[in-house]
Each structure stands twice: as structure tokens, then as C-alpha cells.
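Note that one protein chain of the assembly has been removed; the remaining protein chains are unaltered in position.
Then we have chain A:
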Amino acid sequence: MVNSMVEIKKYSIQLGKFKLKNINLNICEKEIFAVLGRTGSGKTVLLESVAGFYRSFSGEVTIQGQQVIDIPLEKREIGFVYQDFGLFPHMTVYDNITYGLKIRRKDKEYKKKMADRMAEILSIGHILNQYPGTLSGGERQRTALARALILEPKLLLMDEPFSSLDPATKETMYQQIKKIHEIFGCTILFVTHDFNEAQIMADRIGIMVNGELKGIRKSADLFESYQDEEITEFLSGFQERRMCI
């Protein structure tokens, strides 16, 4: 049997008017899982819940069998790439990327070596001395990815990580993430609204509709028929576009 990495059981949380309802999900070790859904459907809240951002909820979220909120944040070994990137504005790109290494008291040479390697993979070598405020959207995104990947986390959570990259960079990023996934054997849970991206990257896909996670499938079966009308409606938009291609 394959070990499970993330287990979400009967998880619900109320945030203002929005409610994430009765989420049940099991993500295996080394799996890549994609969550598809419209804006405002609760994808970010789901990722933050897995990371243990919220304190008052019902149900449970465990990582390798441990309640996530019982693990001190700094020991969770989660890489989190935020939708708005969450770069530290007062640090250069280099300092952003090597932040986790600095916290771990790694020496200068090691930091330099790792940063250069990440910069190479994500082609951000030319902006290492710039501040996040001066970067373009795609550069910010790659910096945020580098900062999370440099620590080789066992669980990588990514919120629309490729949304502001151009198609060519996206393709390379897919390959790079897959390579990183193979080398480090991390588990990846990511959010996207691009079905194509979900199918290329993920082993399985779940669809988020109004705070509910529905129709969890192998990614190859994404467009198989569903019982649920909301999912059918959600996917039909994609399917029409696919017909056109």
C-alpha cells in the first residue's frame, strides 16, 4: 500500500460568508494532485488549510499522520508558493531565495551554490540583486518557486504557480517541476484554473465548486462523464475550448 502524505477528513471552515464544505481528500506520497476551480471557489483557502494557516475549523488535516496544526509551523517542511507570491519586499531576490538556508545557518558557499542552481533552473540569474518591487509578474513567480524549492520540501503547495508565465516558460516550468519532483520525491498539491496544465502535471485532479471538492479523478479521466451537474457545467467550458484547438 502506498503511504498517504496528506489526509483531509470532513474538513469545514467558515470565513466570513464563504464556507469550505466537508472536504475529504487523501494525497499519497510523491503524488501530484491538482485542484481545478473557478475564482472564488475556495482553492486558496483549501491550500492554506492544508498548510495549517487557520486555527478554527471542524474536521482534520494531517500530514504524515500528524495533525498539521499540532506541528510547529517551522517544522512542517511545507513549501508554499502563494498566488501573489508573498516575496519579502525588503530583501533582494537572492536573499529571498536563500532565506530558508540562512535560517538553517547554512554557510555562504552552500547558499551561493544552491541559489545559482535554482537561478539556473528557473532562469532568474540576471535579477538576483533586484528587489521584488522591481520585478515583472513572471520573475516574481519564479523567485517564489525558487525560494520554496531550494529547501526540497516534502510537501509542496502551489497556488496558481504558473499563471503569469508565458507559454514557453510554462512548458519549461512543467518539465522543471516534474524533474524536481522526480529528484526530490516531494508530494505536490497545486491549484490551477488551466485544465491543460492540470492534465500535464497531475496524477489526479479534484474539482472545486463553491467550496466543495467534487469529482476526484485520475487526470486522464478528467473529461469522463460526471453525475454532478455543477462539474459538468464547469468542465463544458473547457471542453468547448478543447474542441477548437
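Note that a contact is a pair of C-beta atoms (placed from the backbone, for glycine too) under 8 Å apart; a residue touches a chain by one contact, two chains touch by 3 or more; residues count from 1.
In this text, contacts and distances are computed from a predicted model.
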item	value
Missing subunit (named according to UniProt) among the choices "NifC-like protein", "Fe-S cluster assembly protein SufD", "FAD-dependent oxidoreductase" or "Fumarate reductase iron-sulfur subunit"	"NifC-like protein"
Identified contact with the non-displayed chain, of A:His90, A:Lys108 or A:Lys179	A:His90
Residue among A:Asn3, A:Thr134 or A:Asn196 touching the omitted chain	A:Thr134
Residue of A:Arg104, A:Arg117, A:Lys179 or A:Lys218 in touch with the missing chain, whole complex considered	A:Arg104
For chain A, the residues touching the chain missing from this view	51, 53, 72-74, 76, 78-80, 82, 86, 88-90, 99-100, 103-104, 131-134, 147-148, 151
